[in-house]
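Every protein chain but one is kept in place in this view of the complex.
Now for subunit A:
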């Protein structure tokens, strides 16, 4: 009844020598069990009915309206179409205390979450003043560089003393500091490409640079589960956007063939260019893109490839160089490498890398070159010092140790979760571990119970995911020790029993005590 979509790596005759990890590519997306889907929909139905009842009571005046009211006078048209929509009022606000939780310390491997209580069912909050120290399983701190002591932060502090905080200028004017050139050179060397350019904001890197690369008369083929920044950039560019099913090479090929055969929609003229946009690691699913097959297709149909390695740079691959390193492909095959400094480097910003001619074009035509501020000195120095540690330029092998620690942690954590009977999406090697929850009330229950047991997790529901596919997303870090992971697994085991999260039909549901932990410990020590 429940089919498993297991995608194994297919062997390609002329590239089999390059795919050294082909046997380790294992991705699973177990289908939702039928009863779970029925109960989830029923739960939403009950919530909607009661939401309508509450809205009715609010409208006739029995209950006072606590949402923000339209301040314009009565005979003006409303400023927003649905002033605070139904979902926000009736579903989101009821469990609002598990989202946007304020923290009171550096968000490293552990974090202090501020405790809040609410007297009127989450419409207003009060801080009790108490701080809850918890294991941080929600920050994208993959290599553990988000710390307030150590060589990176010392360099950042020294750079403030030397360069101040801001250049007060855009890149085109007086904003290109010496450290920007240093960063771009270092990043180009790291990625093994010709040139690189860095921007101040990761989201803006996508949103403002895709318009410089594509325009009217072009076709953009983007994966269905691409990030909002890619979708926004594609829409802003004015090109025609078509989506293909997630990681589905056959669908991509079908769309490409269709596009080339039929041409532009009305005029049937050939497309000026076709740009395929994929991500390295998809942050909500934990899946990796199938890069070698996409490159083969792109070369066959002569399209361009844009890879967004926001979550994979530094975290995937034997040397931490992203999906390019993981699949061992030639970096020149990918036309536009893009990534962010927010996740693995513990800083802020984004970059685009590739051939020198491409980067020269982007330097002139990007919107952020003349409209947004250049990066601040401590931010850049954090990246430079993190990069030198990862590349081993500071003389130690701390970087390689961190990368290996992350890989060990990910493997250890994922295998135990899967063996316990939870539905875990995604690739075995991705540091993003989404565990499915499905039902709306359980989103709040899991978050609160995990916080009670000392783990700060991120639970996501609609609109970040589909309505019936809410999940808890763990982000493993190289800063997590084995004791922290054990504590988190024990907590997840208890919470899983309390809230009954063990949905998997493929793996028998087991308690943590029943697992043969000697196996996992041996594997952890040996890797």
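In the analysis below, a residue touches a chain if its C-beta (ideal position, glycine included) is under 8 Å from a C-beta of that chain, and two chains touch if they have at least 3 such contacts; residues count from 1.
Assume contacts and distances are computed from a predicted model.
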item	value
Undisplayed chain, where the name is taken from the UniProt record, one of "Cardiotrophin-2", "Amino acid transporter heavy chain SLC3A1", "Nuclear pore complex protein Nup85" or "Serine palmitoyltransferase small subunit B"	"Serine palmitoyltransferase small subunit B"
Which of A:393, A:441, A:467 or A:515 contacts the chain that the document leaves out	A:441
Which residue of A:52, A:86, A:121 or A:365 touches the chain not shown here	A:121
Sites on subunit A contacted by the missing partner chain, in the whole complex	39, 42-44, 46-47, 50, 91, 94-95, 121, 439-442, 444-445, 498-500
